[in-house]
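Input: one structure, supplied below.
The complex is shown incomplete by one protein chain, all other protein chains being positioned as in the whole.
Let's turn to chain A:
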Amino acid sequence: MAFRLRLVPAQTNIDFFRWQFLTFGFSTILAVLSVVFLLIFGLNFGIDFRGGTTIRTESTQAIDVGVYREALQPLGLGDVAISEVFDPTFRDDQFVSQVRISAQDGVESVTPETISAVEAALKAVDPAITFPSVESVGPKVSGELIKTAIYAVLASLVAISFYIWVRFEWQFAIGAIVSLVHDVLITMGIFSLFQIKFDLTTIAALLTIVGYSINDTVVVFDRLRENLMKYKKRPLRDLMNLSVNETLSRTLMTSGTTLVALIALLVLGGDVIRSFVFAITFGILIGTYSSVYVAKNVVLWLGVKRDWSKKDPKEVGSPFSGAEVD
């Protein structure tokens, strides 16, 4: 087996900081744009977070959204969004649509009457229609779901930075957090820009991105720590470049296998989880980028104390408090 697929040459010597202002600018612009998108467009919250009802319809007849809308008009349900779903995994005679009804005024819980009225109205215009899934979330629960989702994201950021701080040093923890926030923010920006449905599973996707991105970052940090011990005198910047170069083939290989598996899921996994898989796929790309271009730049700016035998001139005591910039 002589042939080997090499995603990167055996030995690379790329100066990742050469373009640091460009990459930093790129990251900053993306992050700022994401915030702007979030402020302007907001997120397309699914019923998990907004309350309401989603009915999935399926028919052997082609779907005319206009006809559906007219059929539902007399029910006076307020905001009704009907969208047709297209998917490569569907059969030729499979036509799927998504009917979203916002939470009804003054109704604490979900009324089966509303659902059956909608189902009856749609059956009247298309007798072949079936309702493979119906989901309703009351406004009380949706509020709580938002809260737990935010807690989950914050808790994971805190837990991870704590772990990194314990295993490495505080500069690494900050670098990791910055890159994680960067990844999450930009992914959310994409969700906002394209108005992709944002629900509970999207939060799971975001947390997975956090997990993956940190995984990537930690491998680089781990190598950096090893090199810091090996080459006591070399400048931090060189060591960082060395570490990233040394781990580059691993980074790209793992991202490659993960992406390959995810793309299979993205194409063949059906439309039900597509936005979820899309979030993870995009997040892995941005996470790989950030572990190379974001996390360690922050660490470089913060500096890392190098020589543990000497007491820190500024402060004697906590081994985590010193900083020294090469």
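To be clear about the criterion, a residue touches a chain if its C-beta (ideal position, glycine included) is under 8 Å from a C-beta of that chain, and two chains touch if they have at least 3 such contacts; residues count from 1.
By our rule, contacts and distances are computed from a predicted model.
Taken from the listed names "CidA/LrgA family protein", "Protein translocase subunit SecD", "Sulfonate transport system substrate-binding protein" or "Putative permease", the protein name that UniProt assigns to the chain not shown is "Protein translocase subunit SecD". Only one of A:Phe95, A:Tyr212 or A:Tyr293 touches the chain withheld from this view, namely A:Tyr212.
Among A:Leu75, A:Met253, A:Leu285 or A:Leu302, only A:Met253 touches the chain that is left out of the view.
Within the complete assembly, residues 1-7, 10, 56, 58, 89, 108-110, 112, 115-116, 130-138, 140-141, 145, 148-149, 151-152, 155-156, 159-160, 163-164, 167, 200-201, 203-204, 207-208, 210-212, 214-216, 218-219, 221-223, 226, 246-247, 249-250, 253-254, 256-262, 264-265, 267-270, 272-273, 276-277, 280 of chain A touch the chain that is not shown.
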